[in-house]
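Every protein chain of the complex appears in place save one, which is left out.
In order of appearance the chains are A, B and C, and numbering begins at 1 in each one.
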Amino acid sequence: MINKKVANVSEAMEGVKDDMTLMVGGFGLCGIPENAINNLVKMNVKGLTCISNNAGVDDFGLGLLLHKRQIKKMISSYVGENDEFERQMLSGELEVELVPQGTLVERCRAAQSGFPAIFTPAGYGTEVAEGKEIREFNGKMYVLERAFEADFAFVKAWKGDAAGNLIFKGTARNFNPAMCGSAKITVAEVEELVPVGSLDPNQIHIPGIFVQRIFQGEKYEKRIEQLTVRKKA
Amino acid sequence: MINKKVANVSEAMEGVKDDMTLMVGGFGLCGIPENAINNLVKMNVKGLTCISNNAGVDDFGLGLLLHKRQIKKMISSYVGENDEFERQMLSGELEVELVPQGTLVERCRAAQSGFPAIFTPAGYGTEVAEGKEIREFNGKMYVLERAFEADFAFVKAWKGDAAGNLIFKGTARNFNPAMCGSAKITVAEVEELVPVGSLDPNQIHIPGIFVQRIFQGEKYEKRIEQLTVRKKA
Amino acid sequence: MLDKIGIAKRIAKEVKDGYYVNLGIGIPTLVANYVRDDIEVEFQSENGVLGMGPFPYEGEEDADLINAGKQTITTLPGASFFDSSLSFSMIRGQHVDLTILGAMEVSEEGDIANWKIPGKMVKGMGGAMDLVASAQNIIVAMMHTNKAGESKLLKKCSLPLTGVGCVKKIVTNLAVLEVTEDGFKLLERAPGISVEDIKKATEGQLIVDGEIPEMVL
Partner (left out) sequence: MLDKIGIAKRIAKEVKDGYYVNLGIGIPTLVANYVRDDIEVEFQSENGVLGMGPFPYEGEEDADLINAGKQTITTLPGASFFDSSLSFSMIRGQHVDLTILGAMEVSEEGDIANWKIPGKMVKGMGGAMDLVASAQNIIVAMMHTNKAGESKLLKKCSLPLTGVGCVKKIVTNLAVLEVTEDGFKLLERAPGISVEDIKKATEGQLIVDGEIPEMVL
């Protein structure tokens, strides 16, 4: 068993530098690598390009990095619910590449899987396709989209072991699996680091080969963005 | 919950006709849809094109269909361990398209996922790439391979429910997941059909949306191709 | 004239037995509440869940269980979780039978715009571009006119597009329309709304063929 465990978040972040490209897991605030993000704020690295479906909210998640102007460019599919983001984008302070959600995840997976590019129908006929190769297959039009290249991927899982094996919970899975192994170094933080051998090999979502560093995360806030409930009858 | 359960293998095979293209899950004899294959023999459909990593052995798996000359064309990555196969192929009675294993599974997944084609490095510079588009990305050469088109996919899972959700066991998973939803109709047979709601939604390998029919399989032989053991000390 | 709930109720009638349905944010989310309960339907959300149920009871919400609108949800028996990649395999691979989403504009050729107002508002397309480029069956739920009273059913969309030639049906507060080769074909009027009202509110080519029935909700 190849041991991927590191002592803490600081050790896990070793090598992260200004101007790097980072993949950050999560959908909205669900399943985001809270420890890694908070540590990026503390490290004060600047000029970052972040590949992440969303940009957090004003005071949580990647919103914290936006607030401190640490992010040069965001590559995302949806960035609503974040006033500071919208302000920086409309004023031109922040570069933004908006990518259809399915394309975003598949450009991650392409990097993970050794594919240089994909043909997807998403965005055909829109400004997303401008300047890109278009091709017809079986009467339908497709856009050629390239695999991402990133320095670090930060993901969050529910359970993991020192071998780097990961299990996600509910819809906190989202973009995290496709980002594992999609950057030069993948850092996984887990709510619970369990002993090697205690996870069922049949039920592992991401095998350890895709993860370079793993650590036990701390103090998860797991904030809910839109609390919707019904009353008990 | 949308109910996919059918009473038995005969009902599951409804609509299978001569000259169709079938995907068949499994690796060697591991994880093959034994009930579906045996029923294809019984139905005596002819002129089939089979997409399957292997072709069974002389007296088991797809070898049974080869023996009865029901297969016109095999699309596989490895067809050793089958004398009748080799004879039919070398004599020209059987058409064979040999496809690199990673390409084979990804052409299934492309069909499942709505991708028309993929660029893969496998086979570049070999006869596999002949007549296909070659393209360089970042200094490396890739071959354009097309998504499969199939009428039926037959897969075998360990557990499943009437919603069509599937869980595979060990290395019997192999090609089965990528074939689910990759043909017009996907038929899953399971060792154990469990009540809906008894599978953990977090641990389902293939969601039911990819499966059109599911049934409880019978009399699994699960033959071992190469028994390798060590003596107890 | 219909309110948002009325639009949701009318669209719910388009949901058929055995359908897998993806609901967009806003009015489409409400559709789930009005689907007949004697048919089998499963709701998919592109962030990674199939078999969504109603909102959780107070105090039973789980931060790890949300829909694409980031709302807390529950699941029904037979549900499954999966990653974003497999989720868009369901969508792009046309395994989802019906997509219902909102729009800022729809053109008479079935183009749709719903993600950007240049210089003013950019929220992003989320999964909408994948959905409209892939779905066989797309219904748009929206108001017939914008806040300024201008038609949202146009000859050509003025805003950046989300997809081209993809919308099949539109349900607004005023009408049900089908997108045909010749333009918006009027199928039904909202209660109390005349064909004349709909003509006035529709900039794109409107086809009125014979008597137009009033919707039954």
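Operating definition for what follows: contacts are C-beta pairs under 8 Å (C-beta built on N, C-alpha and C of every residue); 3 or more make two chains touch, one makes a residue touch a chain.
For clarity, every value in this text was computed on a predicted model and none was experimentally measured.
**Student:** Could you tell me which of the visible chains the hidden chain touches?
**Tutor:** A, B
**Student:** Could you tell which one of B:13, B:65, B:96 or B:183 touches the chain left off the display?
**Tutor:** Final answer for the missing-chain contact: B:96.
**Student:** Consider the whole complex, including the chain that is not shown, and state which of B:177, B:201 or B:217 touches that chain.
**Tutor:** B:177
**Student:** Which of B:4, B:109 or B:213 sits in contact with the chain that's absent?
**Tutor:** Residue touching the absent chain, from the options given: B:109.
**Student:** Footprint of the hidden chain on chain B, which residues?
**Tutor:** Touching the missing chain: residues 27-31, 53, 76-81, 86, 89-90, 96, 98, 100-106, 108-109, 120-128, 158, 168-178, 205, 222-232.
**Student:** Contacts of chain A with the missing chain: which residues?
**Tutor:** 1-3, 109, 111-115, 161-163, 165, 181, 196-197, 201-202, 204, 207-210
One rule holds for everything that comes next: only the chains that are shown with their structure count from here on.
**Student:** Could you tell me which chain lies farthest from chain A when each chain's centre is the average position of its Cα atoms?
**Tutor:** It is B whose centre lies farthest from that of chain A.
**Student:** Between chain A and chain B, tell me the centre distance in angstrom, where each centre is the average of that chain's C-alpha atoms.
**Tutor:** 33
**Student:** Centroid of chain A to centroid of chain C, CA atoms only: how many Å?
**Tutor:** About 28 Å, centre to centre.
**Student:** Can you list the chain C residues in contact with two or more other chains?
**Tutor:** As it turns out, chain C has residues touching two or more other chains at 49, 81-82, 88, 91-92, 134.
**Student:** Where in chain B do residues touch two or more of the other chains?
**Tutor:** 114-115, 201-202
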